[in-house]
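Shown here: the complex without one of its protein chains, the others still in place.
And then subunit A:
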Amino acid sequence: MVSPTPQVSSSSEVSPPKYQIVELDPDTKTKIKLYLFKNVQNVETIRDNIIQGVWECSAIKPRYIVDAFQVAVAANKAVLDEKRDAMVTRSVYSEILYNLSPTKNISQSLMKFGISKDTNILFCFLVTEERDTSTEIIPKIEGEMCSMKELFNFTSFEETKHVYKLNHMKEKCMERLLDLVVTKIATKSFVTH
């Protein structure tokens, strides 16, 4: 056997992963894995596969996502409610979209926070010790993978403020916006505002 050819430096150095992982409630033994894409070409295929339940993931509009933590809070509640048979929607992945939304109207929530013709997409996968559907789905996304660190470039402060009805906010502070958004998500099921 010939010895392996020396690798060029760029490929031998492990580049930092572009996705982001957040561990959910310890009882669920589940993590979320988030991938950000731009210029996605096969949006229709993605939508169809998700709607038909072939692909298990949520495809989220990044425009109203301030931070990965916002998705973590929504997904955490979805996974806990799934365990407790207390979901509002039919699958845990649509439940994530529903939880992200401030309204209780299901179809409106899925439309607002899900994708339609959007070419920028934030994918959320629920990953357990036994199962990680991202490995088969991510290669089928025809688009440019971005680092999760770039998420803020896709976020619209004003539109997020508007969607969550936070017109009282005076300063343009992302931290305060995230504070309000996650608190709204956490209280949605029993607070009408």
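Just so we're on the same page, a contact is a pair of C-beta atoms (placed from the backbone, for glycine too) under 8 Å apart; a residue touches a chain by one contact, two chains touch by 3 or more; residues count from 1.
What we mean here is this: contacts and distances are computed from a predicted model.
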In UniProt, the chain not displayed here, chosen among "non-specific serine/threonine protein kinase", "3-methyl-2-oxobutanoate dehydrogenase (2-methylpropanoyl-transferring)", "Putative tRNA (cytidine(32)/guanosine(34)-2'-O)-methyltransferase" or "Sister chromatid cohesion protein DCC1", goes by "non-specific serine/threonine protein kinase"
Answer key for A:E144, A:E159 or A:D179 versus the chain not shown reads A:D179
Interface residues of subunit A toward the undisplayed chain are 22-26, 69, 72-73, 76-77, 80, 84, 166, 168, 170, 178-180, 182-184, 186-187, 190-191, 193
